[in-house]
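Of the protein chains in this complex, all but one are displayed in their positions.
Right, chain A next:
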Amino acid sequence: MKTLNKALLTGFSLVAATALIGCGSEDAKKAQAPFVEINKDPFPSTYKALPSVPTMITNVNIYDGLGGLLENTSVLLENGKIKAIGNNIKAPADDANVIDGKGKWITPGIIDVHSHLGVYATPDTGSHADGNEMVKPVTAAVWAEHSILVQDPGFRRALAGGVTSMQILPGSGNLIGGRGVTVKNLPNRVIQDMKFPEAPYGLKMACGENPKRVYGKKGGPMTRMGNVAGYRQAWADAQNYQRSWDKYKADYDAGKDAKAPKRDLNLDTLAGVLRGDILVHMHCYRADDMGTMMDVMKEFNYQIASFQHAVEAYKIADKLAENNICSAMWADWWGFKMEAYDGIRENIPMVANAKACAIVHSDSDQGIQRLNQEAAKALSDGQRAGINFSKAEAWTWLTANPAKSLGIFEQTGSIEIGKNADVVMWSAEPFSTYSQAEMVFIDGGVAFDRNKSETWAVSDYELGQVAEGDHK
């Protein structure tokens, strides 16, 4: 949210400046009402890291998330950051926690760019189905964070799988489903406590079958061409809205008694995309759908950050690379609907091989617990087809690439000095089925230690229920 905050600050200083001028003697300007500025961050993050002590893990093997492998190395986590990496580092204090990492592996915490935890919380009841406002095709006004049940037990299960951050998205029934939110995987009492500080917002859009199926009998769209007409009209409306605000500002700056346009929450979000503040994450399966959406993107001059699911990305990997669009993919989901029928197991490595940005995602409260294994499958399927990435390179699909697509790579997604200490220590080489996240650090605090049941978070829902606090 860096750019967003900057814009906000500029906005405030403008207001202040005009106010000062207003206090002066010029009558024309005195007549101006206060400048109307839209607060772009009305639900600010109140995230607070867990308490932590300096922690040094020694003799450990590291996939740094950037494609590098460091063997028998030490890493120091201090004040929530990765402080040092190397063979000759020392623990800074006597009370530092020193962990012998011999035989274990360190990676950056996994980042899932596609989760519905909290918006479709377990227990999976109608009461908890808060993920998709399927009342009209364009609901850009809704924000996933206003639906999230932070007590969803799924968050803790994902943590036990080494997931330290995730983007929670609205569902895919709508052409434009609403805003997603990026969170640290540290549930607390309210969603603001989880919001990843300074992460940009994402906008969920959806291609193809789902909007057709949902709206085909409720006034449309009922076809793919209807879908595309719907996106284009929405962007055209957003451009118009932008122009009305630009005119208001220009008129105001010119000293006129300008009247602010009526706020439209749908168009606020869409205009945020056109300004570059909000990142588009677009559910598309078919290559031809993605091809069309790349043209819509050019027509309205915005950037698609990622195609989500992207089951056919392998068919157009070169075009995705040219257009700088990430593909967030499953290793092997296929066949549950026609647009998933051409899914192949080599999708992820084929996309990466074309030098396009490849991401392993889950869209599943089960899959999110084992994303390391999803990457492992994709890697080995690729290797058998002659695409030879290393394990270290494949780890970029789980951390650096998702962080980049969410706009949080400056803070997390790799083991580099100065980054957030979002780190997983694995019991064994993490591409093995048998490897488990043994310790998970978020901002240097121990969020999960498999060997210490007192570190296992228990959601409110689970208190007083069968098997409270059990191995899950």
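Definition applied: a residue touches a chain if its C-beta (ideal position, glycine included) is under 8 Å from a C-beta of that chain, and two chains touch if they have at least 3 such contacts; residues count from 1.
The rule we apply is simple: contacts and distances are computed from a predicted model.
Asks: Could you check which of "Carbohydrate ABC transporter substrate-binding protein (CUT1 family)", "Multicomponent Na+:H+ antiporter subunit B", "Amidohydrolase family protein" or "Peptide/nickel transport system permease protein" matches the UniProt name for the chain that's left out?
Replies: Matching the unshown chain against "Carbohydrate ABC transporter substrate-binding protein (CUT1 family)", "Multicomponent Na+:H+ antiporter subunit B", "Amidohydrolase family protein" or "Peptide/nickel transport system permease protein" yields "Amidohydrolase family protein".
Asks: Out of A:133, A:264 or A:342, which is the one that touches the chain we can't see?
Replies: Result: among the candidates, A:342 touches the missing chain.
Asks: Touching the absent chain in the whole complex: find that residue among A:314, A:397 or A:441.
Replies: Once the missing chain is taken into account, the touching residue is A:314.
Asks: What is the set of chain A residues that contact the non-displayed chain in the whole complex?
Replies: 122-125, 153-154, 157, 209, 213, 314-315, 332-338, 340-346, 350, 365-366, 369-370, 373, 376-377, 379-381, 384-386, 431-436, 461-462, 465-467, 470-472
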